[in-house]
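All protein chains but one are shown at their positions in the complex.
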Amino acid sequence: MAPRYAPSLRSRLPLVAFLLETFFLLLFVFFVKIEHQHEKIGRKSDSTLFISSYAEFQDVHVMIFMGFGFLATFLVRYGFSGSGFNVLLAAMAIQWAILINGFLLPQRHHRREIHISMKSVIEAELCAASALVAMGAVHGKTNPVQLLLMALVEVTGFVVNQWILRTLLSADPVNSIMLLHVFGALFGVMVSWVLHREGIKPVHEKEKTDRKTGLFAMFGTLFLWMFWPSFNSALVEDYRWDRGLKLTVIYGTYLSLAVSVVMAMSVSMLTSSKGKMNMDLGMLRFTDNGHHEMSSMSAQVHVQSSALSGGVAIGVAMTAVHTPWIAMTIGFCSALLSALGFRYMKNHMLLAFECHDTCSVLSVHAIPGILGWFAHLFIRLASNERTIAVQFAVYHICVLLITTCMSLVMGMATGLFLKWSIWRPQQDRKCFDDQAFWEFPNLVVQK
Amino acid sequence: MAPRYAPSLRSRLPLVAFLLETFFLLLFVFFVKIEHQHEKIGRKSDSTLFISSYAEFQDVHVMIFMGFGFLATFLVRYGFSGSGFNVLLAAMAIQWAILINGFLLPQRHHRREIHISMKSVIEAELCAASALVAMGAVHGKTNPVQLLLMALVEVTGFVVNQWILRTLLSADPVNSIMLLHVFGALFGVMVSWVLHREGIKPVHEKEKTDRKTGLFAMFGTLFLWMFWPSFNSALVEDYRWDRGLKLTVIYGTYLSLAVSVVMAMSVSMLTSSKGKMNMDLGMLRFTDNGHHEMSSMSAQVHVQSSALSGGVAIGVAMTAVHTPWIAMTIGFCSALLSALGFRYMKNHMLLAFECHDTCSVLSVHAIPGILGWFAHLFIRLASNERTIAVQFAVYHICVLLITTCMSLVMGMATGLFLKWSIWRPQQDRKCFDDQAFWEFPNLVVQK
Partner (left out) sequence: MAPRYAPSLRSRLPLVAFLLETFFLLLFVFFVKIEHQHEKIGRKSDSTLFISSYAEFQDVHVMIFMGFGFLATFLVRYGFSGSGFNVLLAAMAIQWAILINGFLLPQRHHRREIHISMKSVIEAELCAASALVAMGAVHGKTNPVQLLLMALVEVTGFVVNQWILRTLLSADPVNSIMLLHVFGALFGVMVSWVLHREGIKPVHEKEKTDRKTGLFAMFGTLFLWMFWPSFNSALVEDYRWDRGLKLTVIYGTYLSLAVSVVMAMSVSMLTSSKGKMNMDLGMLRFTDNGHHEMSSMSAQVHVQSSALSGGVAIGVAMTAVHTPWIAMTIGFCSALLSALGFRYMKNHMLLAFECHDTCSVLSVHAIPGILGWFAHLFIRLASNERTIAVQFAVYHICVLLITTCMSLVMGMATGLFLKWSIWRPQQDRKCFDDQAFWEFPNLVVQK
């Protein structure tokens, strides 16, 4: 007889987490210091700089823990895991990102020493964001041990990718870190493809939202949406207090998001088969085989995710965008593409490629990211003279190619590694279900 | 036979939103630039100014999208619409407010050019807040197309009103924008009066809260409550770094809100018919006809809304309040009035005037606003000599009269315009119900 319960992780998760945490702690003992120097030169301006950085750091911090965490609560029976594992992974990924960023991409002429500063912490949080995007693709289908290992590999891959881009192509640090959406999404989709389970096809009974979890997810989405201007502008530096670029990024992201939320709602309603009276869609679930996947998400989730695509796209293109209307046009197009992708692509990817992408990270992060990349290319081609433009195009294409290859290859390798049964994945029946991992005494009582 | 479903908005909302968005985008192409100038003169102080403005902007931003959005989720079956439409409206209203503010109330000597700055964005968000207040009165009884048009008309009216006040009466910009509560509430109540439906009388079965939606609403309320000091102080300028007034406004709002939350709870419990054992009140619902409306809201919503009234009142009076105890007294009185109004007025307004005000904006925004106006008047009368005092009183009465007339007339006109059946309002039965607008596959499954 099959076991009634999900396999216990009692002998796995505490051990893995304990060992990793001890390992990180030892590295911190030997290599990490708190940076004080730059506070001593030029006091007043640096104190202003500090306040500004701390506020930006907190906005990003809220996005990572509250935004991503509650966005992940949309599944009706997977809310505890969604927000709980998000905190666990992000806390581990940040510690690891501080370390590996310090080793591979030292900020100044520090040798064998990592200095913690607001900038290094913000960078670490962005690397963690990349891992959380990847986690979206396998959301609900992997156990916390697998997620933890995947997050650490993803962060390593992402930092190595940045190192390659910066060393080989002398890429701009801000531009290369903003590829986090593309890298994370492709990595996650590859992992999900390798780990594909037949049992969740055509649609898993627990992969759905209800009124309350939809509101919790709305809530996480709003935090991401509101603080995205800080997310994009946090690493744009203000040399000599020239706030031009930083301000442009803030207003651009703000307007792009405002447009993309309007378009996401419109497109969602337009593509809904009978106006928005989607009760019929729900019924399809039991009669039709081809379109039910679409119905397993409410339009709410749909709208939520697409509303964020404007922020993703503008993030990739931002250093080239200098007028509000270009930002708004990018938001317009990315919401259009993302909402269409969300409506039609998830379903077809599952049928055609056997690749299941729970949070549709491909439509929400990869496609808008690549759209932003194209926007950046076009703006530069239009504004520069010919020779420079061609040179830039070659460089820009290399950046995307390297990032794509790195993420796909590392994602596949990680998937194969996580397939190993030593990690005790839960059964298909226990996917998208908190009860595999959390105590629920009161559920028993209610039965 | 009557149609089973709410009328589809597939041919309306996407079209309207798309056309408006394209229109806005074109206006942005030709007229809007990002302001860089003032960052170039006097670098250090301006960078400080920027940080301060950006933080205040974010507080206001959180209030608009998170605060108002989740305050609107209190109805048990209308949570998605409450928060979703709030984002849609606010995003459109802000874009429109940036444009129309730029045209009618240009900040400096810019001709035919609108410069986006932190100040202009904060002003646009306050105009959007005014539209969201108006939306509270018709909450659940109108479809998103109607809401969208109403929001844009309301913003236009509010900006025109400001233009009149500033041009004809040379009113202080901060004082005139703080009338947003009075203008929005009266506008919304008039629209609701014109659009009155017999079907929701004496009480609509879906107009109620439950434990969870009450907590979501608590949550939105708290965001409004916590960040209200920034909301009031955001536009108080610090000429020459004299932070006196700004600080006074911050502490005054803070103390006023602290007092009003205490009074709101006390009054709510005092006026509850049997101590607070309001199970009986609930039973009234099925036996008595005259008082059930009151029972369709839980005391939680009651408390929540009245707790905010201190912020509204102090906002209108703030430029005249210079000591903490006056601020606290204003909070005390406004919570008292607002809680009594909430308990008794909504019900009687429905019976007497056939005017249904879902979120009781009249008690929460209009009455405390007018109280604040009186407080302002009394303080100035008490502290000035006679001739100046009379002069001020005449001016102050004109300001309120113009605002009231503008809002009532425009509200009525908007109501008549929205009554047009081309906008496809939902049936009475589908009021306060998400299912008219959102996909809910899982509800079918549960049946």
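Think of it as A and B in the order they're written, each chain with its own count starting at 1.
Here is the rule we go by: contacts are C-beta pairs under 8 Å (C-beta built on N, C-alpha and C of every residue); 3 or more make two chains touch, one makes a residue touch a chain.
Remember, predicted model here, so these are calculated numbers, not experimental data.
Chemist: Of the residues A:Arg10, A:Arg112 or A:Arg386, I need the one that contacts the missing chain.
Modeler: Result: among the candidates, A:Arg10 touches the missing chain.
Chemist: Check each of B:Leu27, B:Val145 or B:Val303 against the chain that is not shown and name the one that touches it.
Modeler: Reading the full complex, the residue touching the unseen chain is B:Val303.
Chemist: Among B:Met118, B:Met263 or B:Leu418, single out the residue that touches the unshown chain.
Modeler: Of these options, the touching residue for the absent chain is B:Met263.
Chemist: Of B:Val29, B:Ala55, B:Leu104 or B:Leu381, which one is in contact with the hidden chain?
Modeler: Selected residue, touching the omitted chain: B:Ala55.
Chemist: For the chain that got dropped from the picture, name the residues of chain B it touches.
Modeler: Its contact residues with the unshown chain are 44-45, 48, 51-52, 55, 59, 76, 208-212, 214-215, 218-219, 222-223, 225-227, 230, 238, 240-244, 247-248, 250-251, 254-255, 257-259, 261-263, 265-267, 269-270, 272, 274-279, 281-283, 285, 295-296, 298-300, 303, 307, 322-325, 328-329, 332.
Chemist: For chain A, enumerate the residues touching the unshown chain of the complex.
Modeler: Against the left-out chain, chain A lists 5-11, 13-14, 17-18, 21, 24-25, 28-29, 32-36, 39, 43-44, 46-48, 50-51, 54-55, 58, 61-62, 65-66, 69-70, 73, 77, 79-80, 83-84, 87-88, 91-92, 94-95, 116, 121, 144, 212, 216, 219, 434-445.
We take it that only the chains that are shown with their structure count from here on.
Chemist: How big is the gap, in whole Å, between where the Cα atoms of chain A centre and where those of chain B centre?
Modeler: Roughly 34 Å separates the two chain centres.
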